[in-house]
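Excluded from the complex is one protein chain; the other protein chains are retained at their positions.
Order of writing sets the labels: A and B. Residues in every chain begin at 1.
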Amino acid sequence: MRWKSLLLLMLLAGCSKGPEADLQAIKQARSLAAEWALVNEQASQGKLTPTYVQSMREWLHYQLHTSSTSLTQPDSPYGEEIHALLTQPQDARAEELRARAQKLKQIEDSLESA
Amino acid sequence: MNPLELTLGIMTAVGGFVDISELVFAAKAGSQFGYALVWVFAFSTFGIIVFSEMSGRVAAVAKQPVFNLMRHRLGLKLGLVALAASIISNLITCAAEIGGVALVLNYLTGAPYPLMAIVITLLLISSIWVLSFKWIERVYGLLGLFMIVFAVALVALRPPWGAIARGFVPQVPHGLSTKELLTFAYFVVAIISAVMFPYEVYFYSSGGIEEGWGPKDLITNRVTAILGMGLGSLLGIAILSNSAQLFGPTHVDPVIPGSVALEAAIPFGKWGLIIALLGMFFAVAGAAVETCLANAYSIAQFFGWIWGRQKQPWEAPRFTITWIVLFALALAIVLTGVDVMTLVEFAILFSILVLPLTYLPLLMLSGDRKYMGQYVNGPIGKTLGWIYFAVITLAAIAALPLYFLTSGGNG
Partner (left out) sequence: MTPDSPIKLVSELLDLPLYDTEGVYCGVVDDVEFSGRPGKDLQLKALLVGPGAYAGRVPGWAMSLVKLVAGDRLTRVPLEKVRSIGTAVHVECPGRDLSLHKSEASAGKWMPRWGAL
């Protein structure tokens, strides 16, 4: 019987909602925002080819969208932060993107320490 | 020993060392844990050197490839299990490599990713059909030397060399939470898996037979394994160190393989970026070729088919059909739309689970006087081999629990 309870617990854990379940998506979105900022910063300094910049922006946006749709609480503060990132123009200022990444990092840190 | 041949062999090994998994995990390791995982790269490289030297020696002395001898040692049933496990592991790895190359082509040309996956698969099939074994190795291995740009970038970034040097000392960083500790452990397992992928010894040993190695080539085998893989691993360590410098402080945990190319773009601009992307293209394409051929070698050797690229494709028809079909299957996996990073994760996971099955027969064969005569494992080789086997077995046991507990190293 014990293994059945364990299996049930694992299934429940897999179906859980809330900030803890969304932590992965928050981390991913934070990193994607930071990568996006780095790409835009280097692009503004003329260090990247236009093709690479365009491709990277498209992939980053696609991955952000994936993170956003995987949220169990899309209307949470972090959900809104990620959504706000998605509405940024592709050539958004690096500082703006870094600020949003930093906000997500703070949410991430508070969830991890909770 | 022809010095030119030896130099080319070493350079080929250097350029062919890094694949998409090492690229990705080196960058992630550096961004998450700074220089603390350098020692794992060094440790794993030493392991692959030990086993590659063994597999090359078995090929040169017993004049039979590892999978043939493995079947005889393990018997049919266990041999079939080992074969099935290695096919699955290598197929997923091949798919990850094809996906990785397609991504690089997308970054270089802007052309759609699925189209580039089809184009690169056709290109790889054509190159194996047209080129002899030696030139398949040389083209991808030597052009993979563009990856040296990452090592040059490291020098240009003026890193804290002391911190990198300290990274070679086995360590676990202080002050990690339980979750971070588990993630660190996962990265240890993942790097061991990425550096010691099973396809490497199957390809290396079959390659030794393809090149007609004999006992006279044992020194070539040893020097190529040590210098080639040793120097090649420095590229992986350079990628890790660049990531520690550039990505860690900015909280970038590379989610997209293309971010790795920024390591060369930041110090060198557009030309650095282009050279890095070209290096990634050839290194990862070379790995796709190796994984596919390693699988084809294993299948053909196991079932007793004529095999080898030293023959014309039509002289080994079942072997030829096999590697073409394997490429098609790997492409099919890529075209399902599964993310390249997910494929990399699965490749790492399957490989570490299969590693003990791969290396145990090799250890037994290279220590068997019936096959090896006077070239049997010496006490140092035997000791190192068994130590590494114990380590990879422990890593294999820990891999799945760590994967689930850390969500694939994402914390």
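Criterion: contacts are C-beta pairs under 8 Å (C-beta built on N, C-alpha and C of every residue); 3 or more make two chains touch, one makes a residue touch a chain.
Just so you know, these numbers come straight off a predicted model, no measurement behind them.
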Visible chains in contact with the missing one: B
Given B:H72, B:K179, B:R222 or B:K382, the one touching the chain that is not displayed: B:H72
Sole residue of B:T12, B:T220, B:T320 or B:N377 that reaches the chain not shown, by the stated touch rule: B:T320
Chain not shown: contacting residue from B:A283, B:I299 or B:A396: B:I299
Hidden partner chain, residues of chain B it touches: 62, 64, 68, 71-72, 75-77, 79-80, 129-132, 135, 299, 302-307, 312-318, 320-321, 370-371
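FYI, only the chains that are shown with their structure count from here on.
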Mean-CA-position distance for chain B and chain A (Å): 30
Contact footprint of chain B on chain A as seen in their complex: 23-24, 27-28, 30-32, 34-35, 37-39, 42, 46-49, 51-52, 54-56, 59-60, 63, 98, 101-102, 105, 112
Residues of chain B that touch chain A when the two form their complex: 103, 106-110, 177, 179, 247, 250-256, 258-259, 261-262, 265-266, 269-270, 272-274, 277, 407, 410-411
